[in-house]
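Let me begin by handing over the structure; questions about it come next.
Complex shown without one protein chain; remaining protein chains in place.
Labels run A and B following the written order; every chain starts at residue 1.
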Amino acid sequence: MVGLTLDQLKILLTGHSIYWLFIILMMTGFYIVVSRGNLIKKIIGLNLFQTSVFLFYISIGKVSGGTAPILPMKLKVDDFSVYSNPLPHVLILTAIVVGVATTALGLSLIIRIKEAYNSIEEHDLLEEDRSQFSNENNEDRKFGGFF
Amino acid sequence: MLVISAVGVVWVRHLFAAAMFSGIFSFLSALLFVMLDAVDVAFTEAAVGAGVSTVLVLGTIVLTKRLEQERKVKENLRPLILVILTGMILIYGSLDMPEFGSSNTPAQSHLGLTYLESTPEQIGIPNVVTAVLASYRGFDTLGEVAVVFTAGVGVLVLLGGFMRNRRRKDQGEL
Partner (left out) sequence: MNQHLVLRVVTKLMVGFIILFALYVQFHGDYSPGGGFQAGVIFAAAFILYGLVFGLESVQAVLPPWVTHKMMALGVLIYTLVGIYSFFLGFNFLDYGALTPSHPEHGQHYGILLVELGVGITVAGVVISIYYAFVSRSSTSKDEEW
């Protein structure tokens, strides 16, 4: 798929190196979340983090030489065929859909923050809050106590 | 490839490009899911991660703004050290894990095996993932559906998806 031959891929997939790949991806997402001030960027980073955790989880359930856990139509399982563990698949399947729903919730929060503060940079938000606490009698801000 | 698209998200300042990179990342991870035998998951990831969430992120970008603020290099240093430390700890932890693809690990031997063995007699459908999802863990799935429902309601409340609210905003009250 990505210019690797099958043999190279097999070498790549042996041992623990695939776990390390997922850990590197996870950390990339984590880095975006902690270092970027832009809230949309943070959400994208959170998504990356989430997807790599999913990949990690699925990779635990993989059995080498196995196939997808869909039985033949006759429902006769012969003893020689190997299936991967279906349990992680189920958990991650639902987690993906729940993930997109919560992402949408986060994005709509960002839109409201933009309307209230006119910025989606963490830095500006903190500054605005600080200047608000310094003069308490500023009453016409509706969303003051949000953060 | 996955790493390149992930680093791409870090690197670009244009939020539109970042959204595109995350879509590419989703498609590539869907491919990886297929190789890890999780066809159902790959299906969902391709539809949700690459399709719907990209559209939603783009919708948010249209409603807010397109460019990210510049940051000083010095500010990035502390997060970088933190992230590298965490990564080292995780890699150290992963050394204790069973080797990739081995079949006699704790994760493989108990529950998953039971599901695979008993699905033909008890449920009688070929796709074990569906059987576990809807029947063995039906209660769980009910909870997940409720979470999706709640998140949807939350978005509607926040963004005022109902007609009444929008009319009020047009009159300038909101």
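As a convention for this text, contacts are C-beta pairs under 8 Å (C-beta built on N, C-alpha and C of every residue); 3 or more make two chains touch, one makes a residue touch a chain.
This structure is a prediction, so every number in the text was calculated from the model and none was measured.
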item: Touch with the omitted chain, as defined above, among B:Val52, B:Leu82, B:Met97 or B:Leu111; value: B:Val52
item: Hidden partner chain, touching residue among B:Ala19, B:Val83, B:Leu116 or B:Leu159; value: B:Leu159
item: Footprint left on chain A by the chain that the document does not show; value: 68, 70, 73, 93-94, 96-97, 100-101, 104, 107-108, 111, 114-115
item: Touch residues of chain B, complete complex, unshown partner; value: 16, 39-40, 43-44, 47-48, 51-52, 55-56, 59-60, 62-67, 122-127, 129-131, 133-135, 138-139, 141-142, 145-146, 148-149, 151-153, 155-156, 159-163, 166
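By our rule, only the chains that are shown with their structure count from here on.
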item: Where chain A and chain B are represented by their mean Cα positions, the distance between them in whole Å; value: 4
item: Complex interface listing, chain B residues touching chain A; value: 1-3, 6-7, 9-10, 15, 18-19, 22, 25-26, 28-29, 31-33, 36-41, 44-45, 48-49, 52-53, 56-57, 59-61, 63-65, 68-69, 71, 75-76, 79-80, 82-84, 86-87, 90-91, 94-95, 97, 99-103, 105, 107-108, 111-113, 115-117, 119-120, 124, 126-129, 132-133, 137, 140-141, 144, 147-148, 151-152, 154-155, 158-159
item: Chain A residues within the chain B interface of the complex; value: 1-2, 13-21, 23-32, 34-38, 40-41, 43-45, 47-48, 51-52, 54-55, 58-73, 75-77, 82-90, 92-94, 96-105, 107-112, 114, 120-121, 123
